[in-house]
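The block underneath contains the structure these notes are about, expressed in structure tokens.
With one protein chain held back, the other chains of the complex are shown just where they sit.
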């Protein structure tokens, strides 16, 4: 296939948009923690970005997209990007651009997981965790779904990363939170988000970047990209309004609830963006907003300190999105039908793909976190946690 | 016409750029109010974005771009985006992308109007206002100018929304301010902008997004888009410098004045961007900066609490831009001539288009605001205003 | 050559991305100064942007890209953009778009120089400096390297502005700092960065915008752009990690160190982005992080108040990048070989180009700053410096 | 000397300052504080948690004056700061034993 | 009257407030301060410079009470604010000569 400059232009900018999402997660999370951990929270996202950027070009890309080994993982044929011509390949865009586009997905996934570490992780342990997690959890899952692995073979649909990115990061954050334990004082006094405007800014940048994430996943500048763009926006808006009004009934309509709902809607539409219509995206978004809100309330009620709700929003929103794709996929959009159009098989394939990612991510993360905790300790000392990670880990303060 | 991937890529990213402008308005405004209303101001922009996003795909797009009814409004043929193929249409870009591109114009217009509500609006009344205003004011005006309505037939030129977006929102904000009344304490003590850097950040993002707004309105990635891009930047720079130096003469050159001037320049070039040359854009920008500055001083002098100057900057800047388009349009750019090239008719058509939008927006908004105020009350209680909208409306604080 | 819509789309958005870098420099710097100079620091970047935007379309573009006069400067054939058709030229993108793309390079270069002025410059003197510097320093250097001047003739490679942008601005900042003198109290008490998150935000936006800077410099949406994109990201990541770990050895791993390293990596890859492979970019980035960190420590040790390290990061990082291009250029990427592939001549040409830019920028800036200081005074009064530039120069405060 | 410590509504500061200035009192030190009294608060709701906020932003004002001026100063502040609604604040007068001007090192009497 | 001035850990404020409320003491004024004592600080490292930070965030609480209530109030605060670790803070009791309510202008005894 000849290289197409329009497609290439769209993928270039989509990659840049998705890149912005990693620090955006940092700012989103950073506004939610206490002042003494603001820099830490943003810094974690940058550290993730830098570490995964290097890991990806050396090893990760090859593990995810190298020649398939038993449906589970890629081989090392592209170690150090070996064998990728800087020029044109057999796609409408340059192969190195695909490497970059996939890279920014790997980074933002890892950034979402920092929710489970918030305000208590030791930086040195975190660095090791990042390198191992992206290699042992993300790279295989990317291979399964997109690189020729077994869930891809199964026919499970995941347009832009509902399972690979959101289910995996959300349930990984849950596993991390269970291993590292609650923040000191959690449940005893309110940990007030210290800078809500920063969280709103992060949300705005996430929403912005998500157009690259979902519409870029069309891997072309065409009608499919346009469909993905519009359903993404619609689902986000529906999710925002659903959470806003639901929380209004229970008290005041908080801005944090609204943007949480928007993220929930964005997460849920991610696997579906290339398969469903705009009206369906309204339904998907509303359900995502309500479901994730309920999950968050349940989590708090249970006294579970998965601190910044990656689990309830990305994990559960992603799960819903994967299932919703199996329900709402409409042949008119992209040739695939879901449950509503009578295709039970698609629904089943999607459910299997989602649950497999969920189980794999949760279990491997749990073991990994436990191992690191035992060997070098995941958590800062009580005193360091008290003065905050900004001072204790970075020697900086707001 | 065959779908063109380069054009589609440019429209995709332009849509994302313009999307960013809605929260950017929120941050721009949010920095200008008092700390106790910061979250509220940003939240209003998000709420606008979510509400109008849903209204647009269900109803708004059809009212604006459905089959013409008497030059005034579109019909309901595209209710729920009915009849829009996710794939290719008869344009160089997918029809759903045009829906998305127009959507973000509708949202940012509504966001600008929040200026008139600042620091005193009841959230529930605001939600109702947004749904009615975008349906009764924005959708008809968009139809008039771009959807086959009467001002379009008249030959009035509006490249990217000088009348539809800026005149309408600016004069709507004025009407709102007149109905809702001054903030408690206005004129008695200074209401110091509490976070100028946030306003500067909002301005930077607005300037950035405006390239999508104006150059995207070429609906193609070509020389016309390039012209629109460059005159947009030039007019913004000229407006910034004009306001900066004018305010320097009267005292100190404030950064707020500078960015206000930039926005004035951006507003004024909006209708003209596809019709005028770079040298003309310098003149348009300078005049915009000076005019809007004078209008703002006049407003303050009159004790008018149109709090964040949507009227003086968007309303009056937009009016100047519409007229300037009729003056400076150069055939060499896009085939249309203005007054300077001897085309009086263009000048008249543009003046009529602008004044019609002005009158329609002002009158309908005034009635709408009054009606809502009477029925459920537009304004919070005195006590709620005193503690601030962040706490009273959202249960949050900075 | 026929206009290509994909290339045009990519250049349009690249221009917008690079535009964002100028305020991003403002926020990056603004977070590093004391609270009383935050607005000032951001405002300087906006003022630069506005002034240079106007200078460029009137005069600067012609000086840089007008017909060559003796290899040194362009003629005035494009004064006021005279002779540039708004439509198509003989490139794959519209000529006016090239004007805009080059414009944003001129602005960000000037913005970087504000490091040397931080917290002590008189606004009126600064305005004059900007107009003269961009005309006398930037425009000739741009002509030398890209407009048909002598270093271009020499075969010196500078893909996206290592010499023109970074060496020139870094050494100019050094010259300015030497002329204007240390901030009052420098070396006596710590001047704590007052808002590190803002610096991190600026860094995120710089990293984001840099994709337009480097990958846009391919002037096409193709494999070369993809290569530039990916090596840019990789070098930034490597630089961030190098500085992070180096500073970790000496104490705590600060977030500021990490983003400084990222910028160092971005600077160093700038001239090389279209000529080197991904593995080489790791080496370039690591070396940049370590080198710039060492230079910064040396500067502080020497008591040199080049306040925000434009010299150590942009100046020295750019110098390293120019030399590294001469070392690592690989024929497989873009047809050019460097030292490693045995091409000594390329190495020499690049070293000459870099040193010439360095010497020219430093000397002319030094003279210029001295002249302005003698005639009208570059620096605010002691009292104004004490209350801060926000209040004294802009009549505003955070 | 006496320290007249007033807790007032932030938006009344300008008026208090002017009233004191008229009476020839220029020196003072202020800061933002949060007060709790009869003025009722509000319930915050975050993503999930709730929290009762009953501290309202106030401005605290320290004015050191000669003993005989204390009562007069308090009166001026009260008149300028009063809105008549709950939450207007309090004034406390504390004894000051010694007082110095740093610039000169001299004691102020 | 007496001013009971307490410097406590910020996260103990909620407990102190509730304890005082139970004892019928509602009025108080708080603010964020930074304290230095036996609690050890930390060294900051910027891009280049270093700086020793030994001020730790604390909350300062002013409660004006009748003379006879002062000691009792101090005790309530101490019990509610105590964690037993270094850095719990101090309480100082200062004499107040006069006290006024701005809203009414009346003196409080």
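As written, the chains take the letters A, B, C, D and E, and residue 1 is the first residue of each chain.
Assume a residue touches a chain if its C-beta (ideal position, glycine included) is under 8 Å from a C-beta of that chain, and two chains touch if they have at least 3 such contacts.
Quick caveat, the model's predicted, so the values are computed rather than measured.
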**Message:** Among the chains you can see, which ones touch the chain that has been omitted?
**Reply:** B, C, D, E
**Item:** Contact partner of the left-out chain, one of E:6, E:28, E:65 or E:102
**Value:** E:6
**Request:** Mind listing the chain D residues that contact the chain we can't see here?
**Result:** 1, 3, 17, 26-31, 64, 94-103, 105, 108
**Complete:** chain C residues touching the chain left out here are 36, 185, 189-190, 387, 391-392, 395-397
**Residues of chain E in contact with the chain not shown** = 2, 6-8, 31-38, 55, 58, 60, 70-71, 74-75, 77-79, 81-95
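We take it that only the chains that are shown with their structure count from here on.
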**Fill in**
Among A-E or C-E, the pair whose interface repeats that of B-D, with over half of its contact pairs matching by residue number, is A-E
**Prompt:** Distance from the CA centroid of chain A to that of chain D, rounded to the nearest Å?
**Reply:** 50
**Between chain C and chain B, distance of the C-alpha-averaged centres to the nearest whole Å** = 34
**Request:** Scan chain C for residues touching two or more other chains and write them down.
**Result:** 4-7, 9-10, 13, 201, 251-252, 254, 256
**Message:** Counting only residues that touch at least two other chains, what does the list for chain E look like?
**Reply:** 43-46
